Structure formats: structure tokens, C-alpha cells
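A quick write-up on the structure given underneath.
Note that one protein chain is taken out, while the other chains of the complex remain in position.
So, chain A:
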Amino acid sequence: MKIAVLSGKGGTGKTTVSNNLAINIKNTILIDTDVEEPNSHIFLKPDIEKIDSVFIGYPEVDMNKCNLCGKCGEFCRFNAIIPAKNSVVVFNESCHDCGGCAMVCPTNAITYKQREIGKIYSGKTKYDIDMKYGEINIGEMSGVRIIEEVKEKIKNEEIVIIDSPPGTACSTVAAVEGVDYAILVSEPTPFGVSDMKMVVEMLREMNIPFGLVINKAKLGDDEIYEYANNENIEILAEIPFNKEIAKLYANGELFSIHLKEYKEIFENIYSQILSKL
């Protein structure tokens, strides 16, 4: 079973929720697909046992074969390959490795080379669960390939918690694709609510059942409750704003380990999800 944890923007407590949830469910694996800024490993502190590189292809043109017909450039919707006067310009970082330009090239002038765009780290956490996280190399534009590869490394029988990238970008869609349930984490502030609406639309579009976890509850106003009520969105849990939680977070600790009364919140979230699937 796969459960994605999402948020409208960064810093709403998505990692807190996904990590605390993961350590309170037996036999889980947590994957952090926020490849631009993975931070679950800061809390879960895994011993990394394996590092895999993620590669992506890009075209290389043999100018002895190329007749500058222009077909590759017309095909590429990312403008990653542009036939010019005496050469064909290739922008490696823009290439999505779709393979199309080689297919349309009439002279077989195009072959693909591979380059590394990021890495996947796998290890055992000190909480007795496994985790994997992807990290994109600096300067790379799209982490979608890394996210897809992290997900491919997951076995079917595992219970997987997916810490997803914030917002509704391509990378978020890639992280959420194919999950059984999504947990949307939001703060009860006006900004939190407006960012969250976009995610709600995305999840509905993708036909993924979801529920809401309100972090730092009671800190803001009631808009989030009204919104959830009007939209028929179930509130799975509320995590209160609490100095002790904040302090543990700042120290890179997971609060449900230290504050046993919160353990129940996460066990509850999980049993509510199970009852719906």
C-alpha cells in the first residue's frame, strides 16, 4: 500500500507527518521524493547502505551523417535540440530523454549518451524502518526521473509512506501517481488554505482519495475548517502547536517517540486510512 504525504507549500509539516507516521506503522518504508530538498533523513537518521546514480539520456549528433534537415528540432517540444547552420545545438539539461528526435531523424545521425542527474540513497533508520531518498544534482531542472526510479525500487508488498514535493509541479504528480491514499498537510492560515486548494484540485483530477491533517492547529483562523467542511474533506487529525514539539523538531527529533500521547494521533490516522481502503 502506498500513502503519499503532500502539502500546498514547503514548511507546513509534511515531513513531520510522514516521518512520525512511518515510525508508528510496522513494516513500513519511507521514501522522500522531495528531491530538490530532501530532509526526512535528518530526522530518520538512516545508515546509508547503498547509493545509486540516476541517469538520463541526451542526444549526440554525428555531423558526418546529419544533413541539417531540421526534423529533430521540429519534433522536440522542449527545444533541447536545434539544427543550425553547420551544426546541431543540443541543450543537454533541457532534454527529457523521450527518444523522439532519433526516431524522426532520417539519416540515423542521433545516438544517446547518459549523464547523471542525481542519486538515490537507501538505508536503515534507527527506528527500525527502511528509507530511501532521492537528491537531484545542482543545476538540473527536472527531478521526475529520480522520483520514478525511487518508486520503482519499492516492492509491492511494502507499506510505503511517500514524502512528496510541495505544491502541484510535475514532480509532485510523479510522486503521487499510483498511490492508494494521500494525506494533505496544511496549516490553519489564509496562505496555507489557498495553496492547499490547488493540491485538492490535483488530487481530485487524479482520482486519489485523500484526507487532511491540520498542523499547528488552533494557531490561525477557522477558514481551513470551513473549507474542509464545504468541500467535504475529512480531517484525519489535528496536531496542536506546542512548544515541546517545536523544540524536538528543531533538534531533529521525532516528537511521537518522545511524547507518547502523540503516538496515538499517528496510529489513528493509519487506522482511519485502512478503514477507507
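Quick note on the criterion: contacts are C-beta pairs under 8 Å (C-beta built on N, C-alpha and C of every residue); 3 or more make two chains touch, one makes a residue touch a chain; residues count from 1.
Quick note on the criterion: contacts and distances are computed from a predicted model.
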Options "Amino acid ABC transporter permease", "L-gulonolactone oxidase", "Fe-Mo cluster-binding NifX family protein" or "Diguanylate cyclase": UniProt name of the undisplayed chain: "Fe-Mo cluster-binding NifX family protein"
Residue of A:73, A:118 or A:166 touching the missing chain in the full complex: A:73
Residues belonging to chain A that touch the chain removed from view: 73, 77-80, 82, 84-89, 91, 94
